[in-house]
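Note that one protein chain is taken out, while the other chains of the complex remain in position.
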Amino acid sequence: MKLSFSPENEAFRAEIRQWLDENLCGEFEPLRYRGGPGDEHVFIDERKAWEQRMAAGGWVGIGWPSQHGGRACSIAEQVIFHEEYARAGGPGRMGHIGEGLAAPTLIAYGSAQQQQRYLPAILEGREFWCQGYSEPGAGSDLANVRSKAVCDNGVWKITGQKVWTSLAHEADWCFVIARTDPGSVGNKGLGFFLVAMDQPGVDVRPIVQITGTAEFNEVFFENAVAADIVGEPGEGWKIAMALLGFERGVSTLGQQMLFQNELDAIVTIARKNGAAKNPLLRQRLAQAHLGLRTMRYNAMRMLSGGEDGSLQREALVYKLHWATWHRDLGELAMDVLGPDAELLGENGDYDLSRLQSLFLFSRSDTIYGGTNQIQRNIIAERGLGMPRELRPR
Amino acid sequence: MKLSFSPENEAFRAEIRQWLDENLCGEFEPLRYRGGPGDEHVFIDERKAWEQRMAAGGWVGIGWPSQHGGRACSIAEQVIFHEEYARAGGPGRMGHIGEGLAAPTLIAYGSAQQQQRYLPAILEGREFWCQGYSEPGAGSDLANVRSKAVCDNGVWKITGQKVWTSLAHEADWCFVIARTDPGSVGNKGLGFFLVAMDQPGVDVRPIVQITGTAEFNEVFFENAVAADIVGEPGEGWKIAMALLGFERGVSTLGQQMLFQNELDAIVTIARKNGAAKNPLLRQRLAQAHLGLRTMRYNAMRMLSGGEDGSLQREALVYKLHWATWHRDLGELAMDVLGPDAELLGENGDYDLSRLQSLFLFSRSDTIYGGTNQIQRNIIAERGLGMPRELRPR
Amino acid sequence: MDFRFTDEQVMIRDTARAFLADASDSAAVRAAMAGQGDAWARVTGEMGWQALTIPESCEGLGLGWVELAIVHEAAGETLLVSPLFATLGTGVSLLRACAGEQQQADWLPGIAAGEATLGVGMQGPGKDWGLRGCGVRYRPGDAGYELRGELASVVDGAIADTLLVVALDETESPESARVFRVAADAQGVTRRQTPGLDQTRDLAHLQLSEVQVAEDDLLDGSRAGWPAIQAGLDLGVIALAAELLGTAQRSLDLAVTYTLEREQFGRPVAGFQALKHKAADMMLRCECARSAVYYAACTADAFLEGQASAAQLAEAASIAKASAGDAAFENAGEALQMHGGVGFTWEYDIHLYFKRARAGRAQWGSSDWHRERIAEFILDGDEAMS
Partner (left out) sequence: MDFRFTDEQVMIRDTARAFLADASDSAAVRAAMAGQGDAWARVTGEMGWQALTIPESCEGLGLGWVELAIVHEAAGETLLVSPLFATLGTGVSLLRACAGEQQQADWLPGIAAGEATLGVGMQGPGKDWGLRGCGVRYRPGDAGYELRGELASVVDGAIADTLLVVALDETESPESARVFRVAADAQGVTRRQTPGLDQTRDLAHLQLSEVQVAEDDLLDGSRAGWPAIQAGLDLGVIALAAELLGTAQRSLDLAVTYTLEREQFGRPVAGFQALKHKAADMMLRCECARSAVYYAACTADAFLEGQASAAQLAEAASIAKASAGDAAFENAGEALQMHGGVGFTWEYDIHLYFKRARAGRAQWGSSDWHRERIAEFILDGDEAMS
């Protein structure tokens, strides 16, 4: 057990830091600290251009194996990359669903042909992805997927509705879980499809959120043509579960640095407006700092791998931890703002400040991707061996 | 809606106050503030003598109807009595199970003969009662009672085990719920029995608690003779439920005054040792005060009766409220005590101070008489119409 | 002692609910958020609530704070967008406590007739509730007094016809506190509506530059300084607490209704113990807040009849505000969570409750502020309050 980084690691840190210094400026300067959760709807074109700049610098797919064009960076290097990226205020990544979810899935389960078709466009920041998992009424319960895939002369066609799809209207591709076996129930009989968004059978409707903005969408598929199926029909559940694993990868460290930026902003305000002298707020600010640190330590354990490579307890609790922490941070932000917390900007409709937006948008953290209640069930059942929920007779 | 007491009420207040002044002194002086929850095992003989003094003063059964020897006091007068009693530091009542539970049950469901046999001895402070409800493994689930009552030549004999019976070794009588119909399950087929404690078939074994003291007991019945059955065989559930209702009567106000005494003691220490200057503790002390006040207001609503006499929402939440409040008060007491919280007295084994005892003993409040979890189920199901728990297939 | 509604109070409640179910349904609230509709005209025209606590001698209904709490609770249940709280809850309350007899006779009949709305201002920008946050100073002026300063987050301050302004003199001592009646269109008053996170309540920023106030417009009862003014404000705190009680209760109701309808894993999600227990805790908070609010309302009546002290009123008001504010915010937050994905969409109403609850909990003294005031009573005095 040791925490320190090697001299090679530190050289890598210097490299990314310098690159960001030289590139996250000029036309990209306004993107600093923008485009994160709750703010994903801003600067779309500029952020796509930024993805291409990143790609040109060789900073996309740094964790991918080299045979797929990646840099095969070690965990430590990836940690460093995400730390420095967030420290510099790097904008919310338009490409993260492609780079962090679609690509690892294709690398693990895709055919050579699929890898050749999709990976370069992701690596070059040319094509963007979104995720078609949740369905209305099914919540995060993937086993309840009702979207259907029908094979028509060798072409899979998708019909159904997905919801909570972020950036769907900006994406070129969507990966979709749909039922290939019409008689199946639960986690059997699902397939994992790649669907082009720009076709008549795909209709994207924004969902206006508590913030008044819309970054989530409903996506309606009606006989939409799937360009590809990954794996075999019926393997969709297995692939989707692996993909959920990728979500808990190194990118969590990037998320943490965004959180750190938010906490820093709150601390700055507290020091300015006197809230930092309030003993109650001091305790809560310290607890927020403490919670973020333990989140980071948990992620470091997660990335280092468990002693026997099996169940990682720290991974099991990770979502519950960050979601709850982030929601609490939103409340803390408002209390630190004090009497000004309620007042909006006066530039147009419902002009939320960054911290007001944090307060409202973070309410979704404990809901999407498995509510806190679902997370607690999973922890108790898988982590502690407590009985599963009873089903109705 | 009005809160004030009438001049007649205030005259009544003066009367009980004066009586306590003149009687709770001398030999009874050491009993002040003693004998409450967690402290019920002290001064047994003296407290029995005190009950007789109370009886002589006409202060037992003040809420009973006059035909049974009570004073038929109004709710307002009973409120006043309990307030003044607790304000004076009146000791924990040895007779409260007889006066507050057995007697109202007998008045409601007992035969004239039973009323004549039992009520005078309660009224005169000569006979004391305990309660045989809970059973091992059944928790607070009365429907799970396994104790049996068999009628043998017109004499009911009880066999079974009760637990969490307070003051059983000091009681003359126990009321016991037992199954009269051997084939019955759930809340059917139960009977409500009156059993003398001083007989060979009754064995009382103290349960040593977290405090190192024992005021709860296990009681074993083996063919113990029941002197009486109240109501008919099979009516036990109905009678027991009514009795649970009596528990939420005016005596709750007395309990609140005990709580107030505890909170006052904590405030006194906080003012003395500087804890009252700690902003975190100030918030918690204020919240404790607030919680106790709302408990009092809830009780006033409860006693005034709902607008339509049916479901009283404030009554439904009452147990959860006080139990949680009291447990939190115990933790607050320790934090106010600060570095001294950990240190015991040096008079014998495990010499807890009053507030240390509060801290430990209040952990039982959220368990006995229906755990907080059971209370929440009841509130959700009866108060909010949410579905009952599923049973295993 | 009788701590339950009279038959008349039950009727007032039922009437209020029936009226608001129509006048302040979701569509009406959303229209009002966009500046359309006029619930206030219906409130004054059909219900006459603006006259509720105005004495009969001043052409009001002569009812008390229990009735005031009942209509505010109903308003909080439906997120009524109107100057009811500003005019009746805060304005009339302050006048009842601090205006002289003649002043009441002069001013209250117009309000009772629905001809004028009120706004109460004390807090300066970025300042806390309480006298220390007072944003306006007065000094002798040509006509009597001259006011200058800034006020933030004045509820309905941009639409009120008449402003009641709490101000200090240069000594900034509690004894110097006074309340002035200022016409909204008086020379030197600049008003700007400030958009808020909670769109169901209008807030305003007010600038006062050398505003001249006549001697007659100094509220007589405020000449004694802070204690009388504080009592007047506490009467308003109770109205806000009642609103928050309504918001807390409706949040619970919405959550229970939604979870009974929504199915997951083959059964209504209301059957899951985790949600049942959340709901039970929400109900506990509601019932405590309910008792605290109506106790405070009874105390307000007793105070106005000289049967309760200002300290008792302050304690009861703080307990009510902290209880109801926390109940509203926590219940609305839990209700949002219990709605799952739809809870944070604009389409469902629960986010409106959440925002109103947060704003209300912070206004007129946050829960922490009120707890600190309770702490002063129990910890700092020579004797604990009775």
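Which chain is which? They are A, B and C, in the order written, and residues in each are numbered from 1.
Throughout what follows, a contact is a pair of C-beta atoms (placed from the backbone, for glycine too) under 8 Å apart; a residue touches a chain by one contact, two chains touch by 3 or more.
Quick caveat, the model's predicted, so the values are computed rather than measured.
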| item | value |
| --- | --- |
| Listed residues C:S176, C:Q193 or C:Q273, member touching the removed chain | C:Q273 |
| Option touching the unshown chain, where A:C73, A:V225 or A:A276 are the choices | A:A276 |
| Contact set of chain C toward the excluded chain (per top definition) | 272-274, 277 |
| Residues from chain B at the interface with the omitted partner, ascending | 134, 137-139, 141, 144, 163-164, 207-210, 212, 273, 280, 334-335, 338-346, 350-352, 356, 360-361, 363-364, 366-368, 371-373, 376, 389, 391-392 |
| Sites on chain A contacted by the missing partner chain, in the whole complex | 1-5, 9, 75-76, 79, 264, 267, 270-271, 276, 279, 282-283, 285-287, 289-291, 293-295, 297-298, 300-301, 303-307, 313-314, 316-317, 320-321, 373, 375-377, 379-381, 383-390 |
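Note that only the chains that are shown with their structure count from here on.
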| item | value |
| --- | --- |
| Euclidean distance of C-alpha centroids - chain A vs chain C, Å | 42 |
| Distance from the mean Cα position of chain B to that of chain A, given in whole angstrom | 54 |
| Sequence positions of chain C contacting 2 or more other chains | 267, 275, 368 |
| Multi-partner residues of chain A (each touching 2 or more other chains) | 280, 391-392 |
